[in-house]
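Removed: one protein chain of the complex. Kept in place: all other protein chains.
Note that the chains take the letters A and B in the order they are written out, and that residue 1 is the start of every chain.
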Amino acid sequence: MLWKRQIPILIVAVIGTLTLFGWFVNEPTIKDFVDDDATQWFDILASFAIFLGGFNLLKMQLQKVIRKQQGWQYSIFAIVGFFFAIIAGFFYKGNPDVAWGTHVTADGTLFKWIFTYMFAPLQATMFALLAFFVASASYRAFRIRNFEATLLLVAGIIIMIGRVPLGSNISSWFIMYLLVLIGGITINSVFKNKQYTAIFVSVGIIAITATGSSLGWPLDQPGIFYLPYLQEWIYKYPNVAGARAIMMGIGMGIFATSIRYILGIEKSYIGE
Amino acid sequence: MKFLTDLILKMGTVDRRWIFLVIALVVIVPLFYPLGLPIRATATTQHVYDTIDALPHGSKVLVSCEYGPSTKPEIHPMVLSVMRHLFKNEHKVYVTCLWPDGQFLASDALDLVGRDEYGLTYGEDYVLLGFRPGNEAVVKGIVSNLRKLYTIDAKGTKITEIPMMEGVNRFEDFDFLFSASAGYPGTIEWVQYAADPTNVPMSTGTTSIQVNEVMPYVSAGQVQGILAGMPGAAEYEALIGVPGIGTSGMDAQSVAHLVIVLFIVLGNIGYFIERHRSKKY
Partner (left out) sequence: MFGEIFGAWVAAFLTLAIFSFLYKDNPFYKIAEHIFVGVSAGYWTSMFFWTQIQPNLFGRLWPSTHYSDGIWYGVYDLFGIFSSSIFPEGGIDKGHEMHLMYLIPFALGIMMLLSLFKKLSWFARWGIAYTVGMAAGLRAYGYLNSNVIGQIKGTIIPLSDPDLPFFSLLEASHFNNLVILVGTVTGLLYFFFSKEHTGNFGKVTRVGIYFLMISFGASFGFAVMGRISLLIGRFVDLIAYSGAQYHHASIWVLVIMVALLGYSAFTDKGDPNTDVS
């Protein structure tokens, strides 16, 4: 029990306290250890964690093949892929002019070939798939059910259109006409009076046309209806306010959780 | 009218694979037939450009590449443009990577811009220090003692044998930091452990998804401007006058955004029609 529980908790407490107070202590030995060696040890252990993950994966895929579980044929591809990368990493350079060690970053090596033509395309494509799902989800699930959802949607649309070159080419007068149309639909659904709707829409269109003609239809005036300016304002002010509130909340939460780990209150890393 | 409303309702139940096909087409077609829409730099991009342009001649600039192949389309054009700007203004560029795959991409960028375009010398004008694992511990290591963390560069050469490393021992010896970041570790770690404690100025370029996490730092002045995703990269390319992948992708980006907005509007029109009908009956 001592080895499995108390010692890990002691390690977290000692190392956590040392690292935290290392920010405030000027004593050379402690500062040297915290800033240099402790950091290096962290890097080394992070690397071993990666090896553990890799070997665990290999173990699971091999078990799947040996026990002929469902889809075991595909596991052969995973195992072959793993060993192919290991051979390129440890046994066959492909470029005799490059030393072992730098071969993982140098040109002309089998390792670089694997990165360029296998790893990079696979990783990039996995993420690119999400573009399709986001479009499908937007169409099928994004609904204006209440005022908050409307705010979210409108802010999202303004950012999406205002942030790209297309938004710069949409005149603010077009947006004003669109707003008059949306206003007309809203008035119709609230008052259910065709007369009110007709008056509102006609007056709106006449007013905008008259003002626009007199000013010569400038693309970006009035600024509040020009999408790039509007998205810039949303991006820099109300969006920052909301994001800042979230960030401060998360920051305080992380501080509290870190202290809980150091004091030994939180023990999820040993499964408790 | 009833025909139109029925059509809109029917479209709401369409197999999602048709939506996938439409998205694929609206992205591919502009790549073959560009619209040539002009690109206008936003204030945050301009801020990055102005900050870099105002650096004194021969400044030591740390460029940190924390992105991989999955985020290359957004970040790589930014890195190329920023490097072009830095080399044009004759600054010394030091490149580190907090992500391992960032090293390959950084190496490609340095070869293309530094070696091929500007004919500069490795070790005298630019150096690739390379990747070190450890996330924020690496940032802390660079701040306290860079030479303990980096004893060799990415090519295996000892740091002590690289001419431009003379006088560079810790983060404060740099004049500016540009972090090209796609997530964790990245911009936020550089702000928290390097730029904030030492007051070395920094700018950043991030993926579109990470922009909102970083904006409060930009607004608070902890980061000098931000290049937001591929549009940000395209804007920077326009500012330095060298169009690249960022620029060529913007037409496809514009059309795709418009189509997605139309999808959302159409979906909501269908929703309101359905709601109106269910209330009626």
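By definition in this document, a residue touches a chain if its C-beta (ideal position, glycine included) is under 8 Å from a C-beta of that chain, and two chains touch if they have at least 3 such contacts.
For clarity, every value in this text was computed on a predicted model and none was experimentally measured.
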item: Partner chains on view for the chain not depicted; value: A, B
item: Absent-chain contact - pick from B:H47, B:K72 or B:K92; value: B:K72
item: Selected residue (touches chain absent from view) among B:G12, B:P100 or B:P243; value: B:P100
item: Hidden partner chain, touching residue among B:V79, B:L177 or B:V191; value: B:V191
item: For subunit B, residues in touch with the removed chain; value: 17, 20, 23, 27-28, 31-32, 43, 70-74, 100, 130-133, 136-137, 140, 151-152, 158-160, 188-189, 191-193, 196-197, 207-209, 211-212, 216-217, 219-222, 228-231, 245, 248-249, 252-253, 256-257, 260
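One rule holds for everything that comes next: only the chains that are shown with their structure count from here on.
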item: Length of the line joining the C-alpha centres of subunit A and subunit B, rounded to whole Å; value: 13
item: Subunit B - residues contacting subunit A, complex; value: 12, 16, 19-20, 23-24, 27, 37-40, 42-44, 68-73, 101, 103-104, 107, 130-135, 137-138, 140-141, 143-145, 148-149, 154-156, 212-213, 215-216, 219, 228, 231, 234, 250-251, 253-261, 263-264, 266-268, 271
item: List of subunit A residues in touch with subunit B within their complex; value: 31, 35-36, 38-40, 42-43, 46-47, 50, 99, 101-102, 105-107, 112, 115-116, 119-121, 123-124, 126-128, 131-132, 134-136, 138-140, 142-144, 153, 157, 160-161, 163-169, 228, 232, 235-236, 239-240, 243-244, 247
